[in-house]
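To start, I am sharing the structure in question, which I have written as structure tokens.
A single protein chain has been omitted; all remaining protein chains appear in their positions.
Labels A, B and C are assigned to the chains in the order they are written; within every chain, residues are numbered from 1.
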Amino acid sequence: MNPIAIGVFIVIALLTLGSGIMVVTVRNIIHSALWLIASFIGVAALYLLMEAEFLAVVQILVYAGAVSILVLFAIMLTRQVTGEGVRVVFERWWVALLIALGLFGVIVPTLWQHGSTWEEASKLAQVGPAPVEGTAAAGLQVATATEIGRSFMGEYLLPFEVISILLLMALIGAIVIAYEERTRRRRVLTLAEELALKKRGIVEPRDAEGAVVALDSEQA
Amino acid sequence: MTLSHLATEDVFVVERNDADFRAGQGMTKGLGIVFRKFRKALFGKPNSDRADTEGQFNVQYPEERLVLPEAYRNMPILLYDDATGHELCTSCFQCERICPPQVIHITQAKDPATGKPVPAAANFVLEYDTCMSCGYCAEVCPFDAIKMDHDFELSTGNHPELDVNYDRLLRPISYYEAIAPTMWSDVKEQAMKKLQNNIKRRPGAIGRDHGQKVKGGAAVAVAATPVAGAAPAAAAKPRGPVAAIGKNMPEEKVAKLISIRAANAAKRGGGDAGAAPVAEAAPIVETVVDTPAASAAPSGPVAAIGQNMSEDKRAKLEAIRAAKRAQRGE
Amino acid sequence: MLKTEELQINIGPQHPSTHGVFRMLVTVDGETLVDLKPVFGYLHRNHEQLGEVNTYLQNMPFTDRLDYFNSMVNNHAYARAVETLAGVEVPERAQYIRVIMDELSRILNHATAMGFMLGDMGAWQTALLWGMREREKILDMFEYVSGARMMCNYCRFGGVVRDIDDWFITELKKLMQGLPHYFDDFEGLLLNSEILLARARNIGVLPKELALAYSVTGPVLRGSGVAYDIRKAEPYAVYDRFKFKVPVGTVGDVYDRFLVRIAEMRESYKILEQAIEQLPDATGGFINPKVKQQSLKAPAGEAYARVESPKGELGFYLVSDGSGSAYRYKVRAPSFINLSSLADMCKGYSIADVVVILGSIDIVMGEVDR
């Protein structure tokens, strides 16, 4: 490993860890969401460092691009985001610390035992059948897009389809909720429609301050 | 219900053709037209031909300039005869009376020997900032002394400079003849004839034109040089609805004028409490105030009478008005 | 779940697409507009009080400032009012000249009005600048004949200030060659463009009965289907000698008003053609010599004269008490009355439509606030 790679790795690792810590410690929720995005991008940079380009790009596209926007939208639309009144330190923080240490204790020894060097570590990350010797993938090739694609269609087709159906259900659920909300909202009739209704003798039920009371079909 | 005075063949309903199927042809047609205009403008010659609708039309202003038509009117200017150096203006106050925003202030010249008024202007102040270039003064002037200029680059930083006085208003007739030849040739001979008999009525070294300027010599510098030294000694310019008082008027005249104005304001303050409806407007006109000093025009519908009219002329006017009303039998 | 409450938004006096200084207090529920309160008066210049202080002639240049797009039409309407009041008759040639100027002014007004509306819709002013090009050509001719581009002050009681000479006629003929190309370009550019249809069709619908109730006039009224044009209903100044049609819409939405204005431009073109042919020669005189312009005295009484200005029925109501200036001077401004229907026209649509509907009514604040 040439010195630049190690140097860069340290910088990126520190950045990612730092933004991770900031996510949980900063008061303003929006700031913590932005720090979250920073940590996603840090992870993507790490992938790039390991030459897993496809994974890095997917990380940016999926996490930094879509999930973060989802988080930001959720925060902005649901609650008053001013940051005060947010308890930063949870009373039973030591439970969380214990769980974290336990996890750490499990990961580090397995890594240490199996792959002390860089080559073995990259083999661990190998997905699907071991590359046939002599083909382009023989070298230090961490999974490229083609292998991932082939394994999606080959070995892991079933989970792939199940997940896509799951996402489809989520999509349809969102649409149904939105549609329901739209119809329940009070409909402001334009002048021409009101006149046309009057002409047809359908008297619009109007409440006190003159707003159109929802037609019977919308009675909540 | 169709409310329509019109015979059916005079009316046609605009067709909306909602029904027909547009698969993007509308937009592509529009794009095609804009591209054709682009091609014509890029390769075509810049053109200003009135019949053409293609090619570049704008004029690069400071370098190229549009030719201004003769009738173009911007700010008024006064004319003086190149040969004799005499101004055409005889301060007859016609332009001051007709000017809608009342921006013209003339003081009549006096014969230094006898003190009698003389058909020439001592000072002629025109507020360029309020003047709206409507051209009425040029239309109304019986001596064709005041004409509309073609110079529109008049922007300046210092505001008092826009109260243009006599020296900066004067232009030689040759200047006006250059910018509006046919309009001047129509009125040339009667203007010159009137000028000749006016000069006869101006005795000796009277008015400001003799001696000040070498006859037919250096024309008044057109550049708006601020009037050297004549700081506005008189009272600060009362900016309200009352027209501004010229800078170069002698002190005591200014004082008298201000006193008259103060009286008017007091009078007017009391006068228009109740805006009398038409029926009894007549009586107000009846009790026309007799003393010329407080001859402020009652705020009613009677037209504003010029402040500088001589007393006997004002009396004669009242008499005529009274006769008219009697004849009308109010 | 998502509770949306009503939002008060100020489409403020200095908003880019309010055609001058005009404010709309808009209450919005989510995206649709619940209520709109127009606020104007920012451009009030005491015009009618001035009319009472000035003499009749002194007031003429102030009428240029009413609807500053069509000063020729304003002058014509004011001159007609004073002429009916003072009983002055106008020579034939002067009436023809006035008709030519009115129709030219109608073309330049509709060209720029449609350009501004499309600019509000986001069409980046291409249509506006083509309209401006035609307007410049017409303004040059106004400048040649009256002395100023926009503040023409061209009419006098009993005629016009200056006669039109053959330079003007040849230039007018050249202009008439170019106009049809402009009309075709303009229609081709946007008339069928899908996005314009999506933004203009069924937006800001003003049904026929309501248009009459609000007493709107001009293209807004004709867009709603009422065939009412003063040039036909009460022909003034030789309009009865020309054959032209009155375009009328069906639904009364923004698209109909847009179509009606384009059709009106073509009709004005026809009128101009006929006017040039029938123009009497110069011997008829361009002004009635017997009228003393400065000191015109109108006999006591009242008069109301109206003209079909490009924005609607422009009327001047004068009460005279026999002296040199009017006792009561009232302007019936079409933009002011058309604007009153804006609030109800916009109810139920989105904010983006409000600006387009305002553009389709085509108001000028000089006329609204006077």
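In this section, a residue touches a chain if its C-beta (ideal position, glycine included) is under 8 Å from a C-beta of that chain, and two chains touch if they have at least 3 such contacts.
One rule holds in what follows: contacts and distances are computed from a predicted model.
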item: Omitted chain, identified by the protein name its UniProt record gives, among "Sarcosine oxidase subunit delta", "NADH-quinone oxidoreductase subunit H", "Branched-chain amino acid ABC transporter permease" or "phosphoenolpyruvate--glycerone phosphotransferase"; value: "NADH-quinone oxidoreductase subunit H"
item: Touched by the hidden chain, restricted to displayed chains; value: A, B, C
item: Contacting the left-out chain in the complete assembly, out of C:Val34, C:Leu129 or C:Leu212; value: C:Leu129
item: Residue touching the undisplayed chain, where the options are C:Val145, C:Leu189 or C:Ala275; value: C:Leu189
item: Residue among A:Leu17, A:Ala145 or A:Ala174 touching the omitted chain; value: A:Ala145
item: Residues in subunit C touching the chain absent from view; value: 7, 9, 11, 15-17, 31-32, 118, 120-126, 129-130, 133, 189-190, 193-199, 201-202, 348-353, 355
item: For subunit A, residues in touch with the removed chain; value: 2-4, 28, 30-31, 34, 37, 53-54, 57-58, 60-61, 64-66, 68-69, 72-73, 76, 144-146, 183, 187, 190, 193, 196-197, 200, 202, 215, 217
item: For subunit B, the residues touching the chain missing from this view; value: 18-19, 21-24, 27, 30-31, 34-35, 37-38, 41-42, 46, 54-58, 60
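One rule holds in what follows: only the chains that are shown with their structure count from here on.
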item: Arrangement of touching chains [line / ring / star / complete / other]; value: line
item: Whole-Å gap separating subunit A and subunit C, where each centre is the average of the chain's CA atoms; value: 58
item: Rounded Å distance, subunit A centre to subunit B centre (Cα mean); value: 74
item: Overlap residues in subunit A, where contacts from two or more other chains coincide; value: none
item: In subunit C, residues with contacts to at least two other chains; value: none
item: Touching residues on subunit C, where the partner in the complex is subunit A; value: 1-2, 4, 29-30, 32-34, 205-207, 209-210, 252, 344-345, 347-349
item: Contact set on subunit B toward subunit C in their complex; value: 2-6, 10-14, 16, 18, 22, 24-27, 29-30, 33-34, 37, 49-53, 57, 66, 68-69, 71-73, 98, 100, 132-136, 139-140, 148, 278, 281-282, 301-304, 328
item: Residues of subunit A defined as touching subunit C within the complex; value: 77, 177, 181, 185-186, 188-193, 195, 211
